[in-house]
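The next block holds one structure in the form of structure tokens; read it before the comments.
Note that this complex is displayed minus one protein chain, with the remaining chains in position.
Let's turn to chain A:
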Amino acid sequence: MDRNQQRPRSSILDSLGEELIGILTPVSICMFTVVLLVCLLNSDPSSSSSFSSIATAAYSETDSDSPWDKLLGAFLNSLVFVAAITVATFLLVLLFYLRCVTFLKLYMGFSALVVLANLGGEISILLIDRFRFPIDSLTFSILLFNFSVVGVFAVFMSRFSILITQGYLVVIGVLVAYFFTMLPEWTTWVLLVALALYDLAAVLLPVGPLRLLVEMAISRDEDIPALVYEARPVIRDDSRLVQRRVWREQRSNVNDDDVENNVVRAEEEEEQRSEEISVPLIDSSSSSSSRPETFLEGIGLGASGAIKLGLGDFIFYSVLVGRAAMYDLMTVYACYLAIIAGLGVTLMLLSVYQKALPALPVSIMLGVVFYFLARLFLEVFVVQCSSNLVMF
């Protein structure tokens, strides 16, 4: 046909699935970095007992307890943690309702500073110690100060380079996730499952705080103040068919074939894109230490159709994979694939239901199931086969 002769043959395969890869890449980078940190810095397993935070406030695990004690203690710990997060989220909803947006943004900048300077500094010192890197304290403090301040600006200001903002969000995710992997083992697993259930309840139930927040944000047509990673927006030339009805634009009647509306939306998107990127972090510092806990937002669609994933999801995926890395690398691969599969399923559901969905439950459940399957069944099988050099 003439069309094939005159135009270059570009198939649909060239650009299909770009948005998905745009969100899978940072998640993979975050998980990979946390696994690397765990492998480099965790040659000494007994040091985890000195870690105290709100997540171990009810019970701190010791090696000499029986499994039932550990399970009960882990359950109490996660109950305390989920309760603290619920209270913090309701506080956030209240503040958002009273329109204290400036306060929330300032708090977000402050908590980004705390994470980058405090946690980042601690991990850098551990790495310098491990590799015997020669650096003096003055240089180190100047570098750390510069690094944290640029990070605060990246998270705080709207018109920052998107690549740097994304990079800093991933770094914040890595730092917080690494510290969460230092929790005791049983507490970590029970906490992950409890948080997955909490996320499900908070986003889908009518009284859930996250759902209230999303509905308020939609009705006011504003941004939710939370740390959210937005994949780089994709611009297409035949955008009328890659329409994704965003939950912010539900009230405008946009026809799929209406090119005019697309032009209007494109302009609108350019202005609003700046708002999308400046999303604050809500932290609630724990009482016993300064470990911040981040706000869990589900997965949703940005103004330009790019996928937004809350930073809490990054953090807890990486915590799961980091904890799997403390056992063996085989469990790491199994959990990584399970989490990616869960994320894919969630994104498919997102394109079907077109509203904000919790990103934690499917991935965490699949991840936990695959971890235990890999640990109990897979490892014995594979080691048996490959140590005899029998492969298939």
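In the analysis below, contacts are C-beta pairs under 8 Å (C-beta built on N, C-alpha and C of every residue); 3 or more make two chains touch, one makes a residue touch a chain; residues count from 1.
Please note the rule applied: contacts and distances are computed from a predicted model.
Participant: Considering the UniProt annotation of the chain absent from this complex, which name among "Metallo-beta-lactamase domain-containing protein", "Eukaryotic translation initiation factor 3 subunit I", "Gamma-secretase subunit APH1-like" or "Nicotinamide-nucleotide adenylyltransferase" applies?
Facilitator: Record says "Gamma-secretase subunit APH1-like".
Participant: Give the residue, chosen from A:97, A:145, A:353 or A:377, that touches the chain omitted from the document.
Facilitator: A:377
Participant: Using the definition of touch stated at the top, determine which of A:83, A:157 or A:337 touches the missing chain.
Facilitator: The missing chain is touched by A:337.
Participant: Go through chain A and note every residue touching the omitted chain.
Facilitator: Residues 1, 3-5, 9-18, 20-21, 24, 39, 238, 241, 328-330, 333-334, 337-338, 340-341, 344, 370, 373-374, 376-378, 380-392 of chain A touch the chain that is not shown.
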